[in-house]
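All protein chains but one are shown in place.
Naming follows writing order (A, B and C), and every chain is counted from residue 1.
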Amino acid sequence: MASQFGTKVKVSIFGESHGAAIGVLVDGLPAGEAIDMDELSRFMARRAPGLGTHTTPRRDGDAVRVLAGLTGGVTNGAPFAAMIENTNTRSADYHGLMDTPRPGHADYTAYVKYGGHNDISGGGHFSGRLTAPLCIAGGITLQILARRGIRIGAHIASIHGVCDAPLDFVSPNMDALARAASRPLATLSEEAGEQMLAEIEKARAALDSVGGVIECAATGLPVGLGAPMADGVENRIAAAVFGIPAVRGIEFGAGFAAAGMTGSEHNDPFVMEDGHVRTAANRHGGVLGGITSGMPLIFRAAFKPTPSIAQEQDTVSLVEGKAAKLAVHGRHDPCIVTRAVPCVEAAAAITILDLLEEGV
Amino acid sequence: MASQFGTKVKVSIFGESHGAAIGVLVDGLPAGEAIDMDELSRFMARRAPGLGTHTTPRRDGDAVRVLAGLTGGVTNGAPFAAMIENTNTRSADYHGLMDTPRPGHADYTAYVKYGGHNDISGGGHFSGRLTAPLCIAGGITLQILARRGIRIGAHIASIHGVCDAPLDFVSPNMDALARAASRPLATLSEEAGEQMLAEIEKARAALDSVGGVIECAATGLPVGLGAPMADGVENRIAAAVFGIPAVRGIEFGAGFAAAGMTGSEHNDPFVMEDGHVRTAANRHGGVLGGITSGMPLIFRAAFKPTPSIAQEQDTVSLVEGKAAKLAVHGRHDPCIVTRAVPCVEAAAAITILDLLEEGV
Amino acid sequence: MASQFGTKVKVSIFGESHGAAIGVLVDGLPAGEAIDMDELSRFMARRAPGLGTHTTPRRDGDAVRVLAGLTGGVTNGAPFAAMIENTNTRSADYHGLMDTPRPGHADYTAYVKYGGHNDISGGGHFSGRLTAPLCIAGGITLQILARRGIRIGAHIASIHGVCDAPLDFVSPNMDALARAASRPLATLSEEAGEQMLAEIEKARAALDSVGGVIECAATGLPVGLGAPMADGVENRIAAAVFGIPAVRGIEFGAGFAAAGMTGSEHNDPFVMEDGHVRTAANRHGGVLGGITSGMPLIFRAAFKPTPSIAQEQDTVSLVEGKAAKLAVHGRHDPCIVTRAVPCVEAAAAITILDLLEEGV
Partner (left out) sequence: MASQFGTKVKVSIFGESHGAAIGVLVDGLPAGEAIDMDELSRFMARRAPGLGTHTTPRRDGDAVRVLAGLTGGVTNGAPFAAMIENTNTRSADYHGLMDTPRPGHADYTAYVKYGGHNDISGGGHFSGRLTAPLCIAGGITLQILARRGIRIGAHIASIHGVCDAPLDFVSPNMDALARAASRPLATLSEEAGEQMLAEIEKARAALDSVGGVIECAATGLPVGLGAPMADGVENRIAAAVFGIPAVRGIEFGAGFAAAGMTGSEHNDPFVMEDGHVRTAANRHGGVLGGITSGMPLIFRAAFKPTPSIAQEQDTVSLVEGKAAKLAVHGRHDPCIVTRAVPCVEAAAAITILDLLEEGV
């Protein structure tokens, strides 16, 4: 197991859902960067549960405690470490009870991989709660990037087929994305957000769940980040984004739609703008040959519907080796996409700072 | 630049399209594996140009010369290295001529990143020709995997909207995929292949190009490969597949379609089959929580249309800093998807052997 | 900065001497390993200050708090994280005062590297205190190795020229090394230990300090760990051991003495013992061609004298850019070698588990 990513800026995530604490270690942050903890809290709040009826009512506070890496609130060049204490810790007798793995979850694969020693309480290290430390790393990274003129924003592009207003790939409205972040659902169109909420409520009423797509844009990137072949921008963004539980696909620029286009439709002509080379359209999503083109970086990630649903499902008893029924108790988000928006921004931010620190 | 990937089995690709040679170094192959060079040649032939009117007529032979790592045709535990001599090498006066970057290509981004020192002849290190050494590594890896009961096969799922027959995710017909590999186009349905060919010919006639989607399946994987979060199977497959030029997206199992489903539609119930835990469907694509479930691994990669088209396109003159016109000369594949099928298999095979060598 | 090492078992250390906490993250531990916290405490106590007059009187308690990676006291396959709260945290006004860098310290190099943002209080991340989290990782690793029949022990081979009794390289007395660990100074010969203590006291009285050499042995290793060239056992042990502050050299087996030998003196003849291939002597220190031979692994690390001495020393004022005088206040160990013995064992243990997890 290696819950680590990054080349120069390395992020390592630890913790279990009901363990003592969850946290993150970030190695390789530039020194001399002031971190605004209030701004971090506001960023963290965007993924926190309990903000609306469409998310789980459990509240953890998600109070971030910095352990290392800051001196007087400024990065000191040493590894940054922070944690969130778990107030809702496991009961000892919980362990070992898992017999009927939840469909769509890692219960079964983790059981086999770790020989039954994995912490199953609340999903253990596989819990969506582990995206909180990802957001700590992402939140401080976003502050550092902002000082370098780089902005990152994401919105919910669709939930269960209900689509948000489209994002302009050439000049994404980053202010609009920032405003979207403060809405109940991070959509450009408030109306689309309301329709998505209705979709989520419908799923909840049916003891079911829904999936969706998150679209992310990053502006202000220099030309020349990344590398051809295996170390390209897409490879590295993908490697980070697939670290968010429930992601099933990722695409850049026109993405899968490019497969249905002709070259003359898909190629973005180069143009001169104020002495700079730009492209007239941005179907390439800001990356050509694995290297940033200076156009906005655009990608989308597909999230599956929450696998924990209250409906009775078919599974097996691992102990008895035969079919069994399972009804997942507790309250779960009928749609994790709503809370995953800052996670996607975090994964993008960390990877972009990593690329920046490597240099053009 | 780092044209390397893998953790235990590390693949490093070198070469420029018109340089002395292209090649690959594979570090970490298990010792004692007999490599059938004829079988490798047959695999290489699948990506070779010139097999039909739908591919470029240039023929390189792609004769693989093994430099190291085999003793008596058997892996000896030392790094494996092989190369293909370039018979079509650059003329000295070619260098430095690039003024008008091709739309959709890495010409401009490479120019900025490498300060104009990159080899532009034939695309240099960014050429699709660099997938030949990827296929060398993939071809030998496939032979090693076959001995462990693991089969990998891919087909063209669609070209410019024309779709192949669907693949059964629960029991993919690997023999059918193997037969597809010997057709002009690697499709399950010969009729679909003919329609795709017609689509490609139409693009060629219009001095245009088309994109497509390749779908890949791997069977025989044990339960427990991979890891949660940043080191999962999806992260690693994606990091390898995005190394193939022109890939714009990747998705696993139901992929982006999962975003439109409900949990009750998407969750795959566990079932017992002959004493083994399996899932009744395989929308999860063989990976749960970043870890293989023992079900077939299924993923799709989207390829953009070939950016080199003979139509006149808008671009800029980097020297003069103003708008310019460009008509790409030479003959180029109007659809690279047809030759990319073994490349996708190669990327999957290398990553899977890497995961296997790390152990469950 | 990257305070990380290891390939499969990855150790990341964080914290500053007077920050909120110091700690460690260990990624890649095998699941299912019971960790005895009392045994860990006893191991930690060996590097703790304040055990004798030869060490600094400050007491931190070094109470280890496990944050993640254990469920019911057993490794759960997820990253292990633990920390020690700093009870002696920095005063805000301390920061920025460093003007006169201490000779032999990282004050000046850190100042330049981190642009003056590094935490200078107590040495910050460069403090010897950071070996405490190294010992947490080493302590749990030693428990895991012991279950695999691997024992690791070290002793003080010399301090300021006073030598301990020699260690038998072919059959090192691991019980004797274990007993040495409970003495005031970890020596095989109690008499040598007393002479060393006298040497340390003499240095203290002279407001000075002394260096020394630590020798480490590991038994029970299988044949075949490691690799030739850059990934050999020596490379990896060295990379870990140089992570301990104050180490200036490392040598394996006969080490530097081998440079003065002939081949016929240095070569260890192979012999059969009970059906196993062994060597009659062990001047090779258990590694041939970067790969373990099955003989005990033997290495030595040289430690410089504590740079913090109470004598007045010449330095410069960075602010004024001219010569200055410095007298280091506070109490410092006149010899860090005495507390470094478990640190060397820890570095060896972590590297050996890393090699083991990679497999033969």
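Everything that follows uses one rule, which is that a residue touches a chain if its C-beta (ideal position, glycine included) is under 8 Å from a C-beta of that chain, and two chains touch if they have at least 3 such contacts.
Keep in mind that what you see is a predicted model, and the values were worked out from it rather than measured.
Novice: Could you tell me which of C:R47, C:R129 or C:H284 touches the chain that is not displayed?
Specialist: C:H284
Novice: Of the listed residues C:E85, C:E201, C:E234 or C:E357, which contacts the missing chain in the full complex?
Specialist: The single option touching the absent chain is C:E234.
Novice: Quick one: which of C:A63, C:A198, C:A327 or C:V360 touches the chain that's been left out?
Specialist: From the options C:A63, C:A198, C:A327 or C:V360, the contact with the absent chain belongs to C:V360.
Novice: For review purposes, identify every residue of chain B that touches the missing chain, sorted by number.
Specialist: 1-4, 10, 12-16, 19-23, 25, 27-28, 31-32, 65-69, 71-72, 74-81, 83, 90, 92, 95, 110, 113-115, 117-119, 121, 124-125
Novice: What is the set of chain C residues that contact the non-displayed chain in the whole complex?
Specialist: 1-5, 11, 13, 101, 103-106, 108-110, 112-113, 125-126, 130, 158-161, 203, 206, 208-213, 223-224, 227-232, 234-236, 238-240, 242-243, 245, 247-256, 258-272, 275, 277, 279-280, 284-285, 288-293, 302-309, 311, 313-316, 318, 321-323, 360
The rule we apply is simple: only the chains that are shown with their structure count from here on.
Novice: Based on Cα centres, what is the most central chain?
Specialist: A
Novice: Give, as an integer number of Å, the spacing between the C-alpha centres of chain C and chain B.
Specialist: Centres of chain B and chain C (C-alpha means) sit 46 Å apart.
Novice: Averaged over CA atoms, how far is the centre of chain A from the centre of chain B? Could you give it in whole Å?
Specialist: 27
Novice: Of all the residues in chain C, which ones touch at least 2 other chains?
Specialist: Expected reply: 78.
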